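Only a single protein chain was left out; the remaining protein chains are all shown in position.
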Amino acid sequence: MVVVMRSGADETDIDKVVKAISEVGGDAFVSRGKNQTIIGLVGDLTQFAEMPLHAFPGVEDVIRVSKPYKLVSMETHPRPSTVWVGDSPIGRETVTLIAGPCAVETEEQTIDACKMAKSAGATILRGGAYKPRTSPYAFQGLGEAGLDILHEVARDLQLPFVTEVVTPADVDTVAAKADMLQVGARNMQNFQLLKEVGMAGKPVLLKRGLTATIDEWIMAAEYIAHTGNLQIVLCERGIRTYEPMTRNTLDVSAVPVAQSLTHLPVIVDPSHSGGKRELVMALIKAGIAVGADGIIVDVHPRPEVALCDGPQALIKDDMLALRETVARFAAASDRQVASAGQQRASGAWGRSATA
Amino acid sequence: MVVVMRSGADETDIDKVVKAISEVGGDAFVSRGKNQTIIGLVGDLTQFAEMPLHAFPGVEDVIRVSKPYKLVSMETHPRPSTVWVGDSPIGRETVTLIAGPCAVETEEQTIDACKMAKSAGATILRGGAYKPRTSPYAFQGLGEAGLDILHEVARDLQLPFVTEVVTPADVDTVAAKADMLQVGARNMQNFQLLKEVGMAGKPVLLKRGLTATIDEWIMAAEYIAHTGNLQIVLCERGIRTYEPMTRNTLDVSAVPVAQSLTHLPVIVDPSHSGGKRELVMALIKAGIAVGADGIIVDVHPRPEVALCDGPQALIKDDMLALRETVARFAAASDRQVASAGQQRASGAWGRSATA
Amino acid sequence: MVVVMRSGADETDIDKVVKAISEVGGDAFVSRGKNQTIIGLVGDLTQFAEMPLHAFPGVEDVIRVSKPYKLVSMETHPRPSTVWVGDSPIGRETVTLIAGPCAVETEEQTIDACKMAKSAGATILRGGAYKPRTSPYAFQGLGEAGLDILHEVARDLQLPFVTEVVTPADVDTVAAKADMLQVGARNMQNFQLLKEVGMAGKPVLLKRGLTATIDEWIMAAEYIAHTGNLQIVLCERGIRTYEPMTRNTLDVSAVPVAQSLTHLPVIVDPSHSGGKRELVMALIKAGIAVGADGIIVDVHPRPEVALCDGPQALIKDDMLALRETVARFAAASDRQVASAGQQRASGAWGRSATA
Partner (left out) sequence: MVVVMRSGADETDIDKVVKAISEVGGDAFVSRGKNQTIIGLVGDLTQFAEMPLHAFPGVEDVIRVSKPYKLVSMETHPRPSTVWVGDSPIGRETVTLIAGPCAVETEEQTIDACKMAKSAGATILRGGAYKPRTSPYAFQGLGEAGLDILHEVARDLQLPFVTEVVTPADVDTVAAKADMLQVGARNMQNFQLLKEVGMAGKPVLLKRGLTATIDEWIMAAEYIAHTGNLQIVLCERGIRTYEPMTRNTLDVSAVPVAQSLTHLPVIVDPSHSGGKRELVMALIKAGIAVGADGIIVDVHPRPEVALCDGPQALIKDDMLALRETVARFAAASDRQVASAGQQRASGAWGRSATA
């Protein structure tokens, strides 16, 4: 950490900072410039971060130069993790396809969508039973009934599934049936939810908030990790920018950046960022090419009657292209498409690893 | 609502839209241009909003031209509301000062900060007992003990207080003691929390999310209103932009815009956007001048030992200037500074109005 | 175009709009809703766009539903263009590699960098002689001397080159030697420069402004096209967002979106958005995968002594991987890597086409 003193700061001001740091057991190195003095802090950064150094007299700025996360950091765990969802891995060496309906609307639609997903090579199913919606008048999901439909369909197709949980009170219900819990973009800093989801012991899919920095996103993962659960997968799903022509701006750079900072797998959701079906396939390619460890995508048998986000869903006719696209770009990246029932490497995170 | 057809759309595509609209009892007016056809929809917009028109063949875009909110809308309730917090009003004709410590740290600090607030003319106290923090390693607030301190200090000073609630499970506990419940920026789209806070029956202070559009912010208020509770105060607190020199960019334009769209009071939080004490006073002036119905501000007896957001807190020496500034700019705006125990206008929202 | 009337607008207000439109020869279709009336305008949109409809009484909003560009629009020219730079094509069916030094510093460095570029398969060289720099104290480029170096090196390597021109007065000098003129991000709305660059008759590489919308970017191309020069290549180079961890956010979605709106080729510059060499290769892959018609990239023989943007330059050791990466991802996308001296398709834009 670096403390930058104002140009008018005097020795007393500098001494106060040095003294405060040494009181908590740290070292402070003073670099005196002609116009400005800077103080390098060495020691327990978590402790320094809690000190109100900004409010000390003569202090202009406090710059953090090391990362605030620990458990999910690449520095403390240099080998990339593989997270297992049922028998399906998500990790650096494979490209995992997760697919299914945006929202569970009916049993029939869910069966059709999940069969489509499986036909395209998905090894994990997705589907929303609890939907966070901007309007109280919009379809809010089927809730527990939707969860039951998903559970049954996934069992029949012999694939695990991931579904969103939107409030702490629902965590137990959802964790009882789902193989992976999703924390949505709007809830990325719903800290109580992060804690309870972490404690449920299931793998967690953590979407990046609509305007979360990469640091904040990883800190949200640290909240989950702090409960002892390291089965976390990060998901870039587009950020809010000034550009109106796309729903969100898919920040593909975030994938390699996050992969360099944490050992967690990082996947991409091209459906919610593109917002239009025409864009989704192009963004799937970009996501795999940039190095994402997987793709999560909406499919729908009849998007023109979808209750939620129809325009962005891939349709039946896209499934063959989807399978082929994932295969081609995974191959171009020297990676395998993940398959269900893959051999688990020793030491991997995941359900059986924690058992 | 307007449906814009692609230039290649044919009559069958147009008919499908017209038919779907008339099936739900709406009217569709077709304007055929040389290159492009647009269809104006008239009827129940909530119903149209639920239809996946975007996914219809030949549809290029669907543009909503009327606002999605109802209960909080200026159209359905053209007279601005006054929300009463205890005996303190917040409304268009007054400027209300809300002040207190960012976080409750100790009883002594809380007493000192609240006395400072009262001396500056605050008629509502503020203080954080439950703190949402980006890092799991940061001070998370005193929780219920902090709530008790606030409750006692407020009673002694004979002022109501507002405090944040961060998760649905805490709503009852907080509502039992606080006079107003705050939903923070990070939780603006924590829909379950919005519902439970609404049902608690206390006035609600709803902060704008860090990157919420004005429409999304008002829709979040609609969630609360939907529970039957219209005692809602909106709070602009700065949005996330590319500018690094301020913590957030205080969007003063949002105040008159929101005031023209809803009947709810709109206040400004200059502390969290400025991020630095030097800016806070300038932003208080801007907030009142632009028409805010109130100001909520952090004060701290000793910011250099604050556990949270010390650099932005106003200090004892600022209190006289704060009182005078609020008075001057309220006067320049032809408004009164709100005082506790003010006569309640008939028909106002608020605790007694709903009793 | 759609005019949305305020809920309080009366028949007189509506009539004024209808009359004004019919006076310029257009048709106005009125859709009267319960709360709100909307008016669809049909006719010459350029003319409507010039009318101050927003300022008419009773008008709440004016929404443009068709695109404001003509000459560069996919609608007026549905077949994608190929732009020829010397004998090197840029177009939808190939992937073109453009590479070279960010800035021309010395003859030796330029030779080395351009040889590196050629060895990686570049068919067009790049290099900056005139550098727009944020600080007046930063290296501003060698100017005409740099241009001469580039010209000579390119001639020796028998490849065309593109270089930036920063002010109208330099256009003739640069156009006399360069094979393609670049308009940089900061000058995307320097309209006089756009006109003069257009009139120079050489192909133009138009970078997207740091916070230009896709529409504004294409409108800037329309300025060039308006001079009669349609040899325009669009270049996405990252937009400004709130994320601090990357220099800019590469907006890969802009590639397919722009390709669907214009017939112009669209390429990607991963160097300036990533800002760090580690990211550049990942973004090259993402750019090709998303469908870019080419990649423009900085290379430097000794980045640790570069006068400009050293950290983002690819180095000698990267050249083999660069060549292979472009080949692999072009193949995965069913496209060929462009080669110099390729057979020119009839009807293509380009130097000989205009001769």
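The letters A, B and C name the chains in turn, as written, and every chain counts its residues from 1.
Here is the rule we use: a residue touches a chain if its C-beta (ideal position, glycine included) is under 8 Å from a C-beta of that chain, and two chains touch if they have at least 3 such contacts.
Computed from a prediction, not measured in an experiment: that's the story for all the values here.
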Among C:219, C:264 or C:340, single out the residue that touches the unshown chain. C:219
Even though one chain is not shown, chain A touches it at residues 2, 4, 7, 27, 29-36, 38, 40-43, 61, 63, 65-66, 75, 211, 240-242, 244
Positions on chain B where the hidden chain makes contact: 211, 213-215, 239, 241-246, 249-257, 260, 273-274, 278-279, 282-283, 285-291, 328-329, 331-333
I need the residue numbers on chain C that touch the omitted chain, in ascending order. 46, 49-50, 52, 54-57, 68, 132-139, 166-169, 186-187, 189-193, 210-211, 216, 219, 222-223, 226, 240, 303-307, 310-311, 313
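Keep this in mind: only the chains that are shown with their structure count from here on.
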Relative to chain C, chain with the most remote C-alpha centre: B
Compute the distance, rounded to whole Å, between the mean C-alpha positions of chain A and chain B. 28
Just how far, in Å, is the C-alpha centre of chain C from the one of chain B? 41
Identify all positions of chain B at which a residue touches two or more other chains, and write them in rising order. 211, 240
